[in-house]
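The other protein chains are all here in position, but one chain of the complex has been omitted.
As written, the chain order gives the labels A, B and C, with residue 1 at the start of each chain.
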Amino acid sequence: MTTITVKLFGPQARLAQKREVLAACASDTPTAGEVLEAVGEACPILAEHLDNSKLAVNHELVTSTDPVRTGDEVAVIGMLGGG
Amino acid sequence: MTTITVKLFGPQARLAQKREVLAACASDTPTAGEVLEAVGEACPILAEHLDNSKLAVNHELVTSTDPVRTGDEVAVIGMLGGG
Amino acid sequence: MSPTATQVEVQLTKGALGPATDWRPKGAGAVVQFEGVVRPTESGRSLRGLTYECYEPMTSRMLGELGADIVEEHGLIALRVEHSIGFVANHAVSFRLYVASAHRKAALAGMDQFIDRMKQTIPLWKVPEWENGDD
Partner (left out) sequence: MSPTATQVEVQLTKGALGPATDWRPKGAGAVVQFEGVVRPTESGRSLRGLTYECYEPMTSRMLGELGADIVEEHGLIALRVEHSIGFVANHAVSFRLYVASAHRKAALAGMDQFIDRMKQTIPLWKVPEWENGDD
């Protein structure tokens, strides 16, 4: 069991009304996909708005099978066609 | 027999080394096509550079079958992809 | 709705164009500005610049008509075209087109099509002025 602090931005942060979520993962060595799923569980209002989101780990976009480690800086990068 | 004064511009004027050509047409009521042909006869160096040219008569583009009358202001509008 | 006079502006200027203006029509979400700059070579030969010729009032009138067509076809908010007449030296701006629309795609498509058609249909000519002597 690992808890990862995950940053939120933009519309997702507004929706969640917070800038960070604590994602509780069953695994000690969660993948990015598992962390993203845990974000949705920790913050159900976000769950349906994570389809087009990726995680950034230490400021690099990762794929859902990449590992996330305690101490990594993790952020949800939600693409909503802004700009 | 009609002689029409025809203005030249841009690369065509440079090529002809003149800004006006006197186009001698057999017909008393020449068409724009006949005037353009007469321009090529009066200034042979231009003849092969008139394919993409139209005439403007009184500042309106005309088609080759439109009439040209004495006293009209006539110009060769050569399109060479400039701009 | 056919475009009104205020939506399309045409300006022919003697010599190189001055600096761009802060052109930003009301309601625009996308404002695109295109500048054509005289390049120092053409077909591998060195130029001093280009000389542009027009045939007024036909040139301005046809630029205005083309602008109105493009505004209507692409649903633009406004369009402004500036073009040099006479000699323009290398590295100076001889052509500037501004297009304003609600959204980007229409602005870019309208701009591209305006320039394509301008080259095909507008009585506006350029003559290269070669670096060494006449042509």
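FYI, a contact is a pair of C-beta atoms (placed from the backbone, for glycine too) under 8 Å apart; a residue touches a chain by one contact, two chains touch by 3 or more.
As the structure is a prediction and not an experimental result, all values here were calculated from the model.
A.B. asks: Over the full complex, note down every shown chain the hidden chain is touching.
C.D. replies: Looking at the entire complex, the absent chain's contacts are A, C.
A.B. asks: Could you tell me which of A:L22, A:I45 or A:M79 touches the chain that is not displayed?
C.D. replies: A:M79
A.B. asks: Per the definition of touch given earlier, which of C:V8, C:M111 or C:V127 contacts the omitted chain?
C.D. replies: C:M111
A.B. asks: For chain C, which residues touch the unseen chain?
C.D. replies: These residues of chain C touch the chain that is not shown: 19-20, 22, 24, 26-39, 91, 93, 102, 104-105, 107-108, 111-112, 115.
A.B. asks: Can you list where chain A touches the absent chain?
C.D. replies: 7, 9-11, 13-14, 56, 59-60, 75, 77-83
Just so we're on the same page, only the chains that are shown with their structure count from here on.
A.B. asks: Taking each chain's centre as the mean of its C-alpha atoms, give the chain farthest from chain C.
C.D. replies: With centres defined by C-alpha atoms, farthest from chain C sits A.
A.B. asks: Return the distance between the CA-based centres of chain B and chain C, expressed in whole Å.
C.D. replies: The answer is 26 Å.
A.B. asks: How many Å are there between the centre of chain A and the centre of chain C, using C-alpha atoms for each centre?
C.D. replies: 48
A.B. asks: For chain A versus chain B, what separation do you get between their C-alpha means, in angstrom?
C.D. replies: Measuring from centre to centre gives 71 Å for this pair.
A.B. asks: Would you pick out the residues of chain B that each touch at least 2 other chains?
C.D. replies: Residue numbers touching two or more other chains: none in chain B.
A.B. asks: Multi-chain contacts in chain C: which residues touch at least two other chains?
C.D. replies: Where chain C is concerned, no single residue meets two or more other chains.
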